[in-house]
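One chain of protein is taken out of this complex; the other chains stay put.
Think of it as A, B and C in the order they're written, each chain with its own count starting at 1.
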Amino acid sequence: MHFASDNSGPASPEILAALGAANSGYAMGYGADDEMAQITARIRDIFEAPEAAVYLVATGTAANVLALSTLTQPWQTIFCTGPAHINMDECNAPEFYAGGAKLTLVTKEDKMTPASLRAAIEGEETRGVHGPQRGPVSITQVTEFGTVYSQEELRALCDVAKSYGLPVHLDGARFANALVSLGCTPAEMTWKAGVDAVSFGGTKNGCMGVEAVIFFDPRKAQEFEYRRKRGAHLFSKHRYLSAQMLAYLTDDLWLRNARTANTKAARLAEGLRAAGADFSHDPQANMIFAALPRATHQKLFDAGAVYHLWDGDLDGPADETVTARFVCDWSIGDDQIEGFLNLL
Amino acid sequence: MHFASDNSGPASPEILAALGAANSGYAMGYGADDEMAQITARIRDIFEAPEAAVYLVATGTAANVLALSTLTQPWQTIFCTGPAHINMDECNAPEFYAGGAKLTLVTKEDKMTPASLRAAIEGEETRGVHGPQRGPVSITQVTEFGTVYSQEELRALCDVAKSYGLPVHLDGARFANALVSLGCTPAEMTWKAGVDAVSFGGTKNGCMGVEAVIFFDPRKAQEFEYRRKRGAHLFSKHRYLSAQMLAYLTDDLWLRNARTANTKAARLAEGLRAAGADFSHDPQANMIFAALPRATHQKLFDAGAVYHLWDGDLDGPADETVTARFVCDWSIGDDQIEGFLNLL
Amino acid sequence: MHFASDNSGPASPEILAALGAANSGYAMGYGADDEMAQITARIRDIFEAPEAAVYLVATGTAANVLALSTLTQPWQTIFCTGPAHINMDECNAPEFYAGGAKLTLVTKEDKMTPASLRAAIEGEETRGVHGPQRGPVSITQVTEFGTVYSQEELRALCDVAKSYGLPVHLDGARFANALVSLGCTPAEMTWKAGVDAVSFGGTKNGCMGVEAVIFFDPRKAQEFEYRRKRGAHLFSKHRYLSAQMLAYLTDDLWLRNARTANTKAARLAEGLRAAGADFSHDPQANMIFAALPRATHQKLFDAGAVYHLWDGDLDGPADETVTARFVCDWSIGDDQIEGFLNLL
Partner (left out) sequence: MHFASDNSGPASPEILAALGAANSGYAMGYGADDEMAQITARIRDIFEAPEAAVYLVATGTAANVLALSTLTQPWQTIFCTGPAHINMDECNAPEFYAGGAKLTLVTKEDKMTPASLRAAIEGEETRGVHGPQRGPVSITQVTEFGTVYSQEELRALCDVAKSYGLPVHLDGARFANALVSLGCTPAEMTWKAGVDAVSFGGTKNGCMGVEAVIFFDPRKAQEFEYRRKRGAHLFSKHRYLSAQMLAYLTDDLWLRNARTANTKAARLAEGLRAAGADFSHDPQANMIFAALPRATHQKLFDAGAVYHLWDGDLDGPADETVTARFVCDWSIGDDQIEGFLNLL
C-alpha cells in the first residue's frame, strides 16, 4: 500500500534487462555510444521533429535547470507557478544554473491561466534596466496537483508567451502520464502547442534514473552540451543512461507504464470518492489529492499504508479532514489498491 | 517643481566642499585613508556600537547586495516584501551576489507584519534539503511607499526572525528620513531592535554617491571585504567616498537634510490633502503616494511639474484618479512647493 | 585491444546483480534508503574514521566539484597541477560550483612537490584583498600520468597545506588503483596523511556510475547536502547508487578490480618496455604513457587496437615516436594484452 511517490517504486524489468544487455565489452563514453544515436532518431520520430536535439541526464532537476538555463539570461525572470518543482523542490538549482536569475510566481494554483500569465509578464520589465527582464515560461505537465493542462490550455499559454517573444519550457517529469491522459500526440503536447524545450521524464515512470532534454530548435541547444558538462552531468559511462532510455522508448514501455499508473490511480480515486473523500483537484493522471478524516488516516497508517499528508498532520480532532497525496506508480499491485480500499 | 526622486537633486554644498578639501596631495587608497578611520569611529559613536564594522560603497544596490550576500547562503531564501528595492529594482543583483539565492515575497504591501513574516518563514524549509532554506530577513526603512516602521514594529519583526535564528538586514537607503520621522536613536532603530546589518544611505539624502554598510557583529563582516573587492566595489581613490561620508556625518548634515526633506514633504502632503487628493499610504517621511484626477496631472505636467505616475497613465477619463509618487529631496525650494500647490 | 579509458569498459557482474537485487518493492528516496546507512558504516570502518560523513553522486566531476566547493570560498584559489582533471577536463565546473573561485596551477608536471606547492601558495595572497585568497589544495591520486604519490609525498604536501591552514582534497577517481599500488591502508592514504575530503571513485573501477564523497570532519560536510541538491545531483531513486556502492565495497570487489587492472597494466608495460617503448612516467597503477614510432602505432591501429595518442598524431615521419596513453580496466582480457604485445 505504497502511494508515497512514483520515485519510490522499482524500475521495469525491461530497463534492468537493457542494462544487462548493455554491460558487455567496450563502449565510447560521454554520449558517443551507438545507442544514443538511436535514441535521438527515435525521439525525433516520436515527436515528429526531425531537427530536434536530444540529451540525457540522470535527474529531473538536472533536466529542468539545464534546459531552463539554456533559455534564460541571468538578468531575466522565469515565469512558473508557486507549486512548481523548480520553485519548491530544487533548492535554488534554477537560480544557480541560470547565474542568479529570478523566478516570478504566476499563481499559487496548480495551473497558470492565460490571464494570470499575462498579468505576471506585464508586471515585470516595467522599469527599464532596473527590474528583472522577462524570461522563459516554464509549464509543469502533469501539474504538481495531479491535473493535466488540456491542449487548448497549453496552446493558450504558449500564445501568451510568444506574444512577448518568450520561450516555453515544459517540465515533463510525468510527460507520459499527461500524454496518455490527454490522448494526443507528443507533438501536439509540445511544439505544435508552442513549447520550445522539454524535460522528458523517465525516472518516475519506470526507469532507474534517466531523463531526456529535447530542444525543437537545435540552435537553442547549442550551448546545452557545455552547460551539461560544466554542471557535472555528463556521464562517462553514458551507455547506461542510453540503455535505460532506449528500453523506455521500445515497444511503448513508456506509454504502457504511464497507462498502468494512470489506470491504477483512477481506480484508487474511484474508491476514495466512494468512501466520501473530497478532492481538491480533479485527479487526471497518477496523483490524487484527497481529504479524509484524521481517524481514517490513522487507521490506514496503522495498517501499513504509506503516503504523505499534505496540509496538516495527525494532531487535531479525529473527525476533521486532512488532505493527503496519493501517487500510483507503474508497479503498484491491484491487491494493494484493493486492500487499501477495503480498509477504507 | 521636481518631485521625481531624491536621486535627482544636487549634493549638499558641504559635500562638495569636502571633496575639494580632500583633493590635495597623496592619500592611501582602497579604504586606508585617514578619513575612513574617523568615519568608523563616528558611526560607532552614533550607533552606540563600539564593535561595529563599517564599509563604504558608492551605490545603494551595492550596499544592499554586499550586506545581504554576507548574511546569505546560496541555498537560502531572503524574506522581503514584494515592493522591496532588492526585489523590484536591482535587476537580480541580490540573486547574483548571493550565488543564486532566492527571494521569498512576504507580502505585496509596503510592510511585513509579524504574522505575514512568520507565515512566509513557515512556508519555507518544509521539505528538508529539497526546497530553499530559510535565510535573512530584509526590512526596508523608509518603506517603498513612504511609510515608516515604528520601533515596536521593527522589534516585533526582528523577534520573529530571531525566533528562527535568522539574521536581519535593514535597507536604509532613506535611513535618516526614517530616523527623524521616528525621533528615536540610531541604536534603537537598528541593533536594539534586533537588526544585524544596515545599508546606511547617503546618496538620496544629499551625497553624490556614497553608502555605508554597518555590521554590528564584526564577525559577520569578516568576508565583506573580499565580497566588496570581488564585486568591483572597492574604490582606489577611496578618499572621495570618505570625504562625502565624513561631511555627511559632520554637524548633523545627515539629520538636517532628512529633516528638511521630511518637512517639505509634509507641507506638500498637506497641500495635496487640502486639494482633495487620496493617499494610499500615510506619508511619514519624504515620499507621498497621492491620487489625483488625470486632468489635474495633465495640468501639472503642462506647467512643468516632474513626478511619476504610479498605477496608470494619462490615457483615460479625465476625471478618473491616478496615483502618483512625489518625493521631496533636501534641496527642494519652498517656492517650488508653493508654486505646485498653487497650481493645484 | 581496448586501452582507451577505464571509462569504456563494462561494469562488474556483481554491480549488475546488486542492481537487480535492489530492484524490488518500494524504497525511500533521496539517500534515505537502508543501503546508504550500510555504506556509511562500511566506509567509516574501511577508513577507520567513525565520524566520517559519506555521500554518493553519479559522476567523478560531481564528486570533485561538490567536495571542493564545500572547502572553498568564492574569493579563494584552489591549488592543483596543470594536468589535474579539475583544470583540464571539467569545463569550468569547479569555478562554477565554487562561485567563481580560481585555480592556481602549481606545476605542469604530474605531481606537486612540497617546494612547488609552497611557492605557489606564497605567490598568492601577497596583495591583501586585491588578489585571490589561498584556498584548498587538491591532489590527484593516481595522477593523470599514471604515477602514484607515496605516503611520504602525500604527507609532505598535506603538511605544507596545513602550515598555511589550508584544507586538502584528494581526487581519488582511481583511489583503489592507487591504494593497491601503495599497499597501505585507506586511512594512511587519506586522513592520517592530512587529507580532509576524498572523491572516492567507483565508476572507473567497475561500477556503472557512482562515486562517494567522504569528509573526515563531519562539520565540513554540513553544507554538502544543500550543495548536492542545488547542483541537481541528489538522486530520487538513490537506491540504485547505493546498490552499486555497497556491492563495490562487498567482498573487496573494489580492491580486486583495482588489483586486476594494475596487474594487467604491469604486464602491458612490461611488454611495451620489452618492445623498446620509452616511458615518460613510471607506470605505477593502471595507466601507461609510452612512446612508440608512428609506424608501430599505425600497425596497431590497423589491427584494431584502441588507445589515445597523447602528444602528436600520425602525420609525420614513420620512425619518429609519439607518446600514447594506455589504460587497463578491470575487464581487459589477458588474450587482448597478449594479442597486442604479439603485434608489437
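Brief remarks on what is shown
We adopt the following convention: a residue touches a chain if its C-beta (ideal position, glycine included) is under 8 Å from a C-beta of that chain, and two chains touch if they have at least 3 such contacts.
In this text the structure is predicted, and so the values were computed from the model without any measurement.
The chain not shown here is touched by just one of B:T40, B:N92, B:N177 or B:T260, and that residue is B:N92. Across the entire complex, the residue among C:A11, C:M36, C:L71 or C:C91 in touch with the chain not shown is C:C91. Screening B:R174, B:H233 or B:K264 for touch with the missing chain picks out B:H233.
Across the interface with the omitted chain, chain B contributes residues 2, 4-5, 7-11, 16, 19-20, 23-29, 57-62, 64-66, 90-93, 96-97, 203-204, 208-209, 226, 229-237, 240, 306.
In the full complex, chain A touches the hidden chain at residues 30, 73-75, 99-100, 128-130, 133, 223, 225-230, 234. Although one chain is not shown, part of chain C still touches it, namely residues 74-77, 88-92, 95-103, 105, 127, 129-133.
In this text, only the chains that are shown with their structure count from here on.
In the CA-based superposition of chain A onto chain C, the rotation angle is 180 degrees, rounded to steps of 5. Chains A-C form the pair with the most C-beta pairs in contact. Chain centres here are Cα means. That of chain B falls 51 Å from that of chain C. Chain A and chain B have CA centres that are 42 Å apart.
Shared interface positions of chain C, i.e. residues touching 2 or more other chains, are given as 226, 229-230, 234.
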